[in-house]
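Okay, handing you the structure first.
Missing here is one protein chain; the remaining ones are kept as they sit in the complex.
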């Protein structure tokens, strides 16, 4: 018990591999272990799908789940962030699933917690490690291994926590990373980073075995980082035609902005892995909870 | 598994009869089956009592329940309706309970779902089939059969999904339907529809074996469909005096506008069936979940 789950680099290749394998074993398990643990789901930034995915994962493992979103919580009453986390820990939560709009907030949170393990469910623009693991699990389902596979990440990489976690994990797993983004939304990477950079989405899709399409936050337009929706769509949108011209699989962390970064109909394209990502999301979160709350089961029950 | 639950006419008399009988058996069961299924409760329009009734029904059947209301959900982030439903299905929900303010939205939703079964918990002004079933169950508790029974539906029938579902189900079960509504709130029915029309609420109550009183939305006043609250109350309200002058049982789908369409004290009148409706609501929703998620149990465990 108790090792925080904060960022892909901190997790390291071994814990990531364990979680990826555990999720696959859970997919084929008739019965899953009933942990009887307490899991607190604390969302200071709204997100229906990630919240429900964690709640469901915890319920399937026979956990007691308490859940709150900041708008309905006592944040209004001036309860401090640290105070809330300490309270959840004192109530007996073994794991606290945290979503927060401030990058790095999970590190501040982790320092407050001596007993409960913190699980990062997305912190600002920094990391979203369970998303990267479910993306990797989905790609492994199709490719068996990521070694040498070409993964294009398309869209607003600069502001994306999904990008940062995917990039770290995919590299760890031996994939080649390609990036296709408008000039002002390119991520800041070391000059010698081993990535392919694309300005043409068709070239990126032709190069890629799979493409992760990122959400375009509409605020980027207001900020002048993208000239217009129409321009973005013309140059970077993963349209049905573009998918059909390529042979790449398509992933998206959801929720999709239909008709902006991805065509609505693309979600159901034969090479779309989006529904599989959602299914794997629950499995990955179950694996994370087991690995944190009952690590002895990883070997004993799952022989990993 | 998998037949959507959308409208009373689509369900047909046989499924409705099965659910009505199953609810009655559940009332007297010491132990109910534990389904272990996943039920998603997706409310895009607020409603405490219907949401809690479904959540409780699912919990009593040992289901995992994930629940969200649109104001706290990612609808804000532009997540499309169809995307949300597909996500819930991909998370493994066998049943999705949907409440939406748009009439007919359940049909659009059903087309999106290939595996999960959709349960209509009220769509705009169109249908509210579990309400009709719990109303019928309540009337059956008192009358044994609805054949030839006179049921008056009183109030704003034009805008009421409860009216539409009740009307369809009560007719199916052999009841005679009476309607008492202000002229501008009369429902559009075929000219030859076999209904009694009443303009005087006392005459309707004298005629009826039971009366379903509908909520008057305050917006109807603003829209000029009702001259004034005082006028509505004088001509159509089911007051304590009017109940006492009649011998009809009184139902109301809740929540009551006390002193508008129904006196507050009428809720506890000896001939009020309102508390029984709420109790039956949980039983009907349990029956619906069993019939959808584990139809084999209907015969095997309940011998229906």
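For reference, chains read A and B in written order, and residue numbers begin at 1 within each chain.
As a working rule, a contact is a pair of C-beta atoms (placed from the backbone, for glycine too) under 8 Å apart; a residue touches a chain by one contact, two chains touch by 3 or more.
These figures come from a predicted structure and were not determined experimentally.
Colleague: Based on the whole complex, identify which of B:189, B:256 or B:297 touches the chain you can't see.
Modeller: Among B:189, B:256 or B:297, only B:256 touches the chain that is not shown.
Colleague: Touching the absent chain in the whole complex: find that residue among B:18, B:38, B:69 or B:131.
Modeller: Counting the whole complex, the residue in contact with the absent chain is B:69.
Colleague: Using the touch definition from the top, which of A:80, A:199 or A:247 touches the missing chain?
Modeller: Considering the complete complex, A:80 is the one touching the chain left out.
Colleague: Of A:64, A:107, A:150 or A:233, which residue touches the hidden chain?
Modeller: Answer from the full complex: A:64 touches the omitted chain.
Colleague: If the missing chain were put back, which residues of subunit B would it touch?
Modeller: Residues of subunit B in contact with the hidden chain: 46-49, 51-53, 55-56, 59-60, 69, 71-72, 218, 254-258, 264, 267, 275-279, 281-282.
Colleague: In the full complex, which residues of subunit A touch the absent chain?
Modeller: The missing chain touches subunit A at positions 38, 40, 64-66, 68, 72-74, 76-80, 82-84, 86-92.
Here is the rule we use: only the chains that are shown with their structure count from here on.
Colleague: Report the inter-centroid distance (CA atoms only) between subunit A and subunit B in whole Å.
Modeller: About 40 Å separates the centre of subunit A from that of subunit B.
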